[in-house]
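Here the complex is missing one protein chain, while the rest keep their positions.
Then we have chain A:
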Amino acid sequence: MSNNREFYWRRLHSLLGVIPVGLFLVFHLSLNFTATGGEDAYNNSTGVMDLVPHSLLLIVEWIVIYIPLLFHGLYGVYIAFTATHNVNRFGTFRNWMFALQRFTGVFLVIFIAWHIFQTRIQKALGADVDFNMMEQIVSNPLMLAFYIVGILSATFHLANGLWSFLVSWGITQSPSSQKVATYVTMIFFVLVSIIGVAAILAFV
């Protein structure tokens, strides 16, 4: 990135990861969680989306999801590949988090691309995205495993990303404030993971 704009790109990357991408993830997993109430509950709650006029939905999807997600994902891959990992020499907790943040990030680009292809693009091609569709997808144990790893990667990447966000914007500065943030974000990771994994298992 030329013209001395890197600082702003990085800050934008950090911000977009939380708003809107992170918010969307929490919303998405919570909506899926309704599947634990059965097929009807899930179809009813996701059906609400169909009440929104199609063109408006598309605009919102692009502005709130695709563009920020694309930027965060592609710029993130660039960031990930500029790192030289050294967890074998420095096996500290934070260095592991640093490495995992990058591994999950790169994996998520692949997972999300596949997930969008399997659901949103199929919908655009005329398929119905509903309980049945997901049930079919996860009836393949390999797909189920892929989805569970994908969900956990996403929740981890968001939780740990929140921790970095707090540092990168200068909100948590002292070692103890950063430690408190570690606990809070890890609890957040566990809670959102439970929601996400319970949701996918509801389709099994």
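Before moving on, here are some points about what is shown:
Basically, contacts are C-beta pairs under 8 Å (C-beta built on N, C-alpha and C of every residue); 3 or more make two chains touch, one makes a residue touch a chain; residues count from 1.
Just so we're on the same page, contacts and distances are computed from a predicted model.
This figure omits one chain of the complex; the name its UniProt record holds, of "succinate dehydrogenase", "Branched-chain amino acid ABC transporter permease", "(2Fe-2S)-binding protein" or "Phenylacetate-CoA oxygenase subunit PaaI", is "succinate dehydrogenase". Of the candidate positions A:Ser30, A:Ser45, A:Asn95 or A:Thr119, contact with the hidden chain is made by A:Asn95. In the complete complex, the residue from A:Tyr66, A:Trp169 or A:Tyr183 that touches the missing chain is A:Trp169. Chain A residues in contact with the hidden partner, per the touch definition given at the top, are 1-2, 4-8, 10-11, 79, 81-86, 89-90, 92, 94-95, 97-99, 101, 163-164, 167-175, 178.
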